[in-house]
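Quick one: the structure is below, questions incoming.
With one protein chain withheld, the remaining protein chains of the complex are depicted in position.
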Amino acid sequence: MKAIRAEFPIFDAQGSPFHYLDNAATSQLCAPAAHALHAFETTARANVKRGVHKLADAATVAFDDARATMAAFVGAASPEEVIFTSGTTMSINMAARCLTPRLREGDEILLSELEHHSDIVPWQMAAQARGARVRAIPVTSDGRLDLEALPDLVGPRTRIVAVTHLSNVSGAVSDLSVIRAAAPEAIMLVDGAQRAAHGPIDVRAIGCDLYALSSHKMFGPTGAGMLWGRMDLLESLPPFLGGGEMIREVRIDGTRYADPPHRFEAGTPPIGAVLGMAAAARWLQSRDRRVLHDHEMRLTGRILDGLATLPGIRLVGPQGLQGRAGIVAFEVEDVHAHDVCQMLDGNGVALRGGHHCAQPLMRALGLVATARASLAPYNDDDDIDALIEGVGKVIERLR
Amino acid sequence: MKAIRAEFPIFDAQGSPFHYLDNAATSQLCAPAAHALHAFETTARANVKRGVHKLADAATVAFDDARATMAAFVGAASPEEVIFTSGTTMSINMAARCLTPRLREGDEILLSELEHHSDIVPWQMAAQARGARVRAIPVTSDGRLDLEALPDLVGPRTRIVAVTHLSNVSGAVSDLSVIRAAAPEAIMLVDGAQRAAHGPIDVRAIGCDLYALSSHKMFGPTGAGMLWGRMDLLESLPPFLGGGEMIREVRIDGTRYADPPHRFEAGTPPIGAVLGMAAAARWLQSRDRRVLHDHEMRLTGRILDGLATLPGIRLVGPQGLQGRAGIVAFEVEDVHAHDVCQMLDGNGVALRGGHHCAQPLMRALGLVATARASLAPYNDDDDIDALIEGVGKVIERLR
Amino acid sequence: MNDLYDDALVALAKAKDGAGRLDAPDGTASVDNPLCGDRVTIDVTLDGARVDGFAQKARGCILTQAAAGMIARHAHGLDAGDIEALRARVRDFLSSAGDGADWPEMALFEPVRTVRSRHDCVLIAFDALLEATRKARDERA
Partner (left out) sequence: MNDLYDDALVALAKAKDGAGRLDAPDGTASVDNPLCGDRVTIDVTLDGARVDGFAQKARGCILTQAAAGMIARHAHGLDAGDIEALRARVRDFLSSAGDGADWPEMALFEPVRTVRSRHDCVLIAFDALLEATRKARDERA
């Protein structure tokens, strides 16, 4: 994995000790993405979609290619099913707003207690606008979706199901096939913000209708993301934002809209970040995903084992490696998560502490804040050693 | 102005001939912005607002500094009045959606025929949602706002006025003080997408309530923008997007929102692009704006004079230098704008051709498409020579 | 300057073959290019399933006008299936694969290959022809 580290410019820049285990908040940028972003912005910049000069034409071609790349990355049926956005939060808000007119009073939106706020608040807004109701799949004490509760939660009024593919706190991977099967009539959105860096995505195999992800969590630049949608669904949806590029004809007294995906891409897109995201996706797809997965699981096992040797640790999430990814949240008894993270920072270990934008989960598990270590392909045994050693010192000093 | 050219990496990269006159579509990136973007993304990346480790803290500090920079750039009363967005289109949509609940049936939104689609469509959507009515200040035959029509257009139902500071087609600068005075009670949004690169902005002197701009049109990266709003207005507005960072508390059954600006910044922001935008703003503010302005006016004069010597040219916009900036749209009789641009491209001159996302203006002036040359500080006499020579050849060959 | 504008291409556009409208078309279609607001309108009459009478009105750039003029020269005798196949071949031609239509003027459009944003300028004339012919056919059925 030394070779992989070399593909991430930050490691050279930061020197050592630099144990970056805050990948679930944002991952580091891979060199191909840095190159694509920088090259576009400094040597080839032009606006896309409407230009006739060489630079504009080249930018448009590159942008179209990025769409095809991202379509392949998630297993879309066609590039036109890919809508570029500024990130997962924007993607989910777009989906929620475009679906809002379909909701009627008494309809239900099914979320889960595992969701990130970005997959909760937009649906609350949609529900509130239409008198619909938000329900949530509960979590088990080890931070998994409690799918046994599903039959009671899904009914004829369940119009929308929005669930995470991979929890940003517990690291649990959702069993999407069970959820899809339980609510075959509902429109199903999957929040793939965390999944994108941790495993392959196949929207057609999942059978979902919408899929959201962020560039910055999958080794691409900040400021870009995507919403994938089934074409027949996209065609039936109204636009979300109004502006340039999403129209067919504008008069002061009314407007006709363009076809998907353009209908949903108002204004100048984050072109540089989109090109960087596509470069990151190609980088990920050029790796042997099996090797990446095995590496992640081995290091995850080391974290779980290491924490298990320390006193007063409460793990938030699956105890074993089954059905989880390398995102490990934990509590140190009587020590606040921010103190854990701050002391670890003194050891060169970057963690995140807090509610991780998942307050309902915290509440369900009776927690206020946790510390979280999250892995990426460039992490190595040294990172794990520093983490476990650091947590040991925290316990010694602060508990 | 040679020195300025050296501060834009693209000129080295593109070699010559490279006469970039498509700045109104997107400007080129200045070196300080390129550096800020690249340095953050490749050597210092972390998520902002919630992190405790060194990198996250440094990113948060830099992000806060960028907010202060942009506040100073537009003359805001405080950094908290600056909301970071993905661009002007997003900023205006946010404003329109947040204001929508205030509209009642029969209320009026006053736009102008000069507006870019991004300052039309969001308001049409708002009007449609509430049974309000969109009206538009007409344009004069030389592409200025016809302010004599104002008294007939403003009335007790005029709740919102949304106008451009600088037209992206005619290059006319709006007389905002007259508009502000005519509708003192209305909430006034100014679309500053084009203004940001062409002159200083002072929102308090304008007396407007909201101001929108894009990074990529003011020598910053693609993917960022801002919405400035008066604090008392922002405090009274509901959020637009739901997600992380904009909340105080989330429960499955409801949510309490954070104060401005965070209430309006859901999800991970385009951090790199925001830092780049702030670097571009600092770059602009470090220049002598008077010198930039004089240079722009001199070149604009050369374009106007040069086009005047050619047969069959129709200028779209003010004939003289009074009340205009260096954005010049024109029609070549019997030659389509795309053919003009395409042929000029063969001369190394990058123009834009089309409706420039301003179809109502095109319709008002009886045009289908025009060619447009738009200036930036790095343009020089060579660029103007190539433009005028190229248009001359077009007329010879295609007319 | 730009080799897109070969004299022969400009001449083809300026020739305006088939320009005008039919008095009593069996089918008519207008197609816009959302990029620039251009519009091609084509009228056809059919003999059986095949194009007999033809007129075109191209409000647009040289490429659109030249494409409409080229079509005017060769549309006679084509049916909707032929036109659909032709349109696909021209699209492939522009994306750098294949020879396009079997017409001598086709070669004039070769330089357009390198400018993806202009491909639609050529294709909308084919779109309009296809739509007009289909409408005429369906009208009769």
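Each chain gets a letter, A, B and C, in the order it is written, and its residues are counted from 1.
Heads up, the rule we're going with is that contacts are C-beta pairs under 8 Å (C-beta built on N, C-alpha and C of every residue); 3 or more make two chains touch, one makes a residue touch a chain.
All values derive from a computational prediction rather than experimental measurement.
Every shown chain touched by the omitted chain in the complete complex is listed here: A, B. Across A:I83, A:L241, A:A266 or A:A337, the residue that sits in touch with the chain not pictured is A:A337.
Only one residue from A:L37, A:A186, A:A369 or A:I384 touches the chain missing from this view: A:A369.
Taking the complete complex into account, residues 49-52, 56-57, 60-61, 64, 247-248, 258 of chain B touch the chain not shown. One chain of the complex is left out; on chain A, the residues touching it are 336-339, 342-347, 353-355, 359, 362, 368-369, 390, 393, 397-398.
Here, only the chains that are shown with their structure count from here on.
Between B-C and A-C, more C-beta contact pairs are found at B-C.
When chain centres are defined as mean Cα coordinates, C lies farthest from chain B. Annotation: 38 Å between the Cα-based centres of chain B and chain C.
Inter-chain centre distance (chain A to chain C, centres taken as mean C-alpha positions): 46 Å. Under the contact definition stated at the top, the residues of chain A that touch 2 or more other chains are 50-52, 56, 247.
In chain C, the residues that touch at least two other chains are 35, 115, 118.
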